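Here the complex is missing a single protein chain, while all its other protein chains stay put.
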Amino acid sequence: MLFHVRMNVDLPATMPPAEAAALKQTEKDLAQRLQREGKWRHLWRIAGQYANVSIFDVDSVDELHTLLTSLPLFPYMHIDVMPLCRHPSSVRDGDI
Amino acid sequence: MLFHVRMNVDLPATMPPAEAAALKQTEKDLAQRLQREGKWRHLWRIAGQYANVSIFDVDSVDELHTLLTSLPLFPYMHIDVMPLCRHPSSVRDGDI
Amino acid sequence: MLFHVRMNVDLPATMPPAEAAALKQTEKDLAQRLQREGKWRHLWRIAGQYANVSIFDVDSVDELHTLLTSLPLFPYMHIDVMPLCRHPSSVRDGDI
Amino acid sequence: MLFHVRMNVDLPATMPPAEAAALKQTEKDLAQRLQREGKWRHLWRIAGQYANVSIFDVDSVDELHTLLTSLPLFPYMHIDVMPLCRHPSSVRDGDI
Amino acid sequence: MLFHVRMNVDLPATMPPAEAAALKQTEKDLAQRLQREGKWRHLWRIAGQYANVSIFDVDSVDELHTLLTSLPLFPYMHIDVMPLCRHPSSVRDGDI
Amino acid sequence: MLFHVRMNVDLPATMPPAEAAALKQTEKDLAQRLQREGKWRHLWRIAGQYANVSIFDVDSVDELHTLLTSLPLFPYMHIDVMPLCRHPSSVRDGDI
Amino acid sequence: MLFHVRMNVDLPATMPPAEAAALKQTEKDLAQRLQREGKWRHLWRIAGQYANVSIFDVDSVDELHTLLTSLPLFPYMHIDVMPLCRHPSSVRDGDI
Amino acid sequence: MLFHVRMNVDLPATMPPAEAAALKQTEKDLAQRLQREGKWRHLWRIAGQYANVSIFDVDSVDELHTLLTSLPLFPYMHIDVMPLCRHPSSVRDGDI
Amino acid sequence: MLFHVRMNVDLPATMPPAEAAALKQTEKDLAQRLQREGKWRHLWRIAGQYANVSIFDVDSVDELHTLLTSLPLFPYMHIDVMPLCRHPSSVRDGDI
Partner (left out) sequence: MLFHVRMNVDLPATMPPAEAAALKQTEKDLAQRLQREGKWRHLWRIAGQYANVSIFDVDSVDELHTLLTSLPLFPYMHIDVMPLCRHPSSVRDGDI
């Protein structure tokens, strides 16, 4: 099942640069592992913003929530989730 | 170049059913042709709405605008475009 | 899987009363069948509005979309869907 | 009487983790007691957010307000209340 | 129990003046009866708008919804309901 | 003249509890005096929020502004003012 | 007493031009009379819109509402009213 | 040329009272000088808010921006500017 | 003086195609004349919308309003105007 997820990141200005860098690296490692596992299907940067649009492919809403809240940057993000389904005009079978 | 496009369709209640059906069929044919040509990369229905989220892959903003305004349902849609770029944590080379 | 669905109904003032009454009766019959089947778990009226808050229990987003678009009033509704998951403080096992 | 309550939690980043953990545990204990007493009928997490949708069953608006303001996380929440009533198409007698 | 109700009226421009006048007179008669019965405690016009702010005193949300939907202008109004409760600084006992 | 006033209070988390308590007590004393003088006609709590809806009865806008800015919590409130006038369907003479 | 009034006009496209012209002329005559009487202190067009910002000087909210609803274009306007009072830094005595 | 300017002031709670008082005095002095010079035509307080509505009369947008950014409270204000022009129904020649 | 103007066009679905085509042609002729005269400095289409972003260079707000309301599509447009001024970091002298 696919979900459209928009994440806006807002790190506090008072966070020490080293702490921010460590957080971002852990986030990147996890994001890449989840992409390789097929859970995080797409990940795009929104131009001009510290924000992304992502497509997640999960077995349940609970799995989606568990994945999102496991992200190191979760406490610093505003997240909006929109459930997607197959479009009758889509030609790509695997694209739900 | 990738663009995130959201289309909300609002057909007037007074449109004759046959005219609406013809419009939708022409729209579907064009949407499928553009998907096969690789211009319209993804097309998902938003659950519960007569709306979709799409990813277009075009060479320029002008090409994007030409494609969108050529859609038969264009006069009945509200469209929002958001430019996307490669995310530093993405693992998929072709996914921009 | 549970989804929180809000439906706002807006029937055109020009619809003949008999047509509106027939639509509402068909809607009611289907809503009651879906409730008995366990797909439409809860259905509440929002005070002062021609609108409801509902909880759907479905196997997939596609099933949810199919149910919602099969409602006779669908063309006259604005629908917002919000995916829900089990809350760690919930004491009700069957309440996801 | 049923009320639809949405709670969005926003703990200050400067709160010591031990204090936050203690607050959340007290909140959980109270939430579970209120659920067992039947006052807090449903409690669902909104996917991807530190927020919940709840259904309260109380005898008066004053009782609702007293319950909500007694929550340990109340000072850190934005709360929206929407009064619900029985839907004419509902098949569940106890569901108001 | 008190509820704060805001009603914005929007009569279609195509409604014949006689029909509009009849609707308004029936609305007025009912509004005055409900005020005399104590259900509709306050009724104020918002300056410059075809809208009012009202305070209803009812025994339940269902009673409130029944009253509001019985108003002849209900199909032409947008209504927002906000539950009120006694303020700890209020000096008026009967003012909830 | 009547004015509809909505006040949302937002005390900074860093304010010492004793200072907050003192502020609230002074606010309450003044609010009760103004109610007894007839200037602050109604004062209701909005369920689930640190906010109130009030009706002020003053001789001029200047008097209203002077009263509101004299409230000890004024620096911590967002206030919206809406001028009210007599509704043609009102049956209460003294209710403007 | 001064009130800041913003009026946005939206004439239906189906109104016959002669009817629109007559409405506007009557509106203009009344607006000019009210200005000469000192009730309508200022009247400015908002650049690029069929809208104005006005300052009314009236003895009460009821008088303001009576003036606004007497305007021939009232049924076609959205009006927002904001009460003004003397600013402590103002140097103009008559400007409230 | 006239411009409608709305200024909302938000002084940080941490600003020492003496610093705030000094800022406000300088602001007042400048505001009064600009009013006497005819640049700042009108200045009204919005009831219940630390905000004002002003009318500026300047020779160019650059002059307006220079005046606004020279205000001592500028760093603590949110400002919205709306260009005004003569209204065809205005009877006051000097009121643009 | 430069003004940033956004125009969103919304032609009624009931307008006969020939009338729409004639309106658009007259609009285009006037737009091109104003561009050649230097009044309408820039004109860009917003991708995916029947809308444009324009920069006007006029001597006064009145001239701007006169130009905008003379556009044949004016009755079918929503227009927002934002005054611009020279940016201290701009390197282009003629770009205000």
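The letters A, B, C, D, E, F, G, H and I name the chains in turn, as written, and every chain counts its residues from 1.
Note that in this section contacts are C-beta pairs under 8 Å (C-beta built on N, C-alpha and C of every residue); 3 or more make two chains touch, one makes a residue touch a chain.
No experiment lies behind these values; they were computed from the predicted model shown.
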Touch criterion as defined above, residue of B:Phe3, B:Trp40 or B:Tyr76 at the omitted chain: B:Phe3
Touching the absent chain when the full complex is considered, from B:Arg6, B:His42 or B:His65: B:His65
For chain H, residues in touch with the removed chain: 3, 5, 12, 61, 64-65, 68-69, 75, 79-81
Positions on chain A contacted by the hidden chain, ascending: 13, 45, 47-49
For chain I, residues in touch with the removed chain: 2, 4, 27-28, 31-32, 35-36, 42-47, 52-53, 55, 82-92, 95-96
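As a convention for this text, only the chains that are shown with their structure count from here on.
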Shared interface positions of chain D, touching two or more other chains: 2-3, 45, 47, 61, 64-65, 81-86, 96
Interchain contacts (touch definition) - all pairs: A-B, A-C, A-D, B-C, B-I, C-D, C-E, D-E, D-F, E-F, E-G, F-G, F-H, G-H, G-I, H-I
